[in-house]
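Before anything else, here's the structure in question.
Here the complex is missing one protein chain, while the rest keep their positions.
Then we have chain A:
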């Protein structure tokens, strides 16, 4: 089988599909990174809302995480993408403005970010609860404002506890981008499918795509390990 594979099909320029594959890969990384960062921001807000918010904020965060984690991601993505843009356009129309055209990248990032945010909220909430309350109490006792306590004590102290879970979420984000193929994003999976269908070399292209995803994971691992070492400095070696 390997002998029969025509590796020239992976050449960067036409008629090779390598360039298209790489472009799809970059699009996947963009979607994952953007969605992940958005998810991180939502997660920080969601976790603080759940832990320190008033009743209304807490309930909103609760419903959000419940729904996100209850519904399959693919369904959520279809829902956010089709229903979301539709609603947004109707809303703009009702306000007398013309419908806006959300570009694909932003829409994709939004969709992934909204899903990631639900999980990130829970990861960060757990990490904040793992911070010994005495550290927060000490900051309050010295007259720090609650917001400053959050920024200077709670968030940095919770980071080492959040990192393993957040690293996991990054891995999931890179793979969730493949689900966007269903909506028609030219990310790695969709491009791979097109290349495979056009050349009938399914094995070759899907192996190549798999290797690209693997490479992303391996590189990410290096970065995450570095981050974890950095965040854990000052903590006892074994934990």
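Note that contacts are C-beta pairs under 8 Å (C-beta built on N, C-alpha and C of every residue); 3 or more make two chains touch, one makes a residue touch a chain; residues count from 1.
What we mean here is this: contacts and distances are computed from a predicted model.
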Problem - Per UniProt record, name of the chain withheld from view ["MarR family transcriptional regulator", "2-oxoisovalerate dehydrogenase subunit beta", "Heme exporter protein B" or "ATP-binding cassette domain-containing protein"] - result: "ATP-binding cassette domain-containing protein"
Practice task
Can you work out which residue in A:15, A:96 or A:234 touches the chain that's missing from view?
Solution key: A:234
Fill in the blank from the handout: Cross-chain touch to the chain not pictured, restricted to A:106, A:145, A:168 or A:221, is A:145
Handout entry: Missing-chain contacts mapped onto chain A
Key = 132, 134-135, 137-145, 148, 152-153, 156-157, 159, 231, 233-236
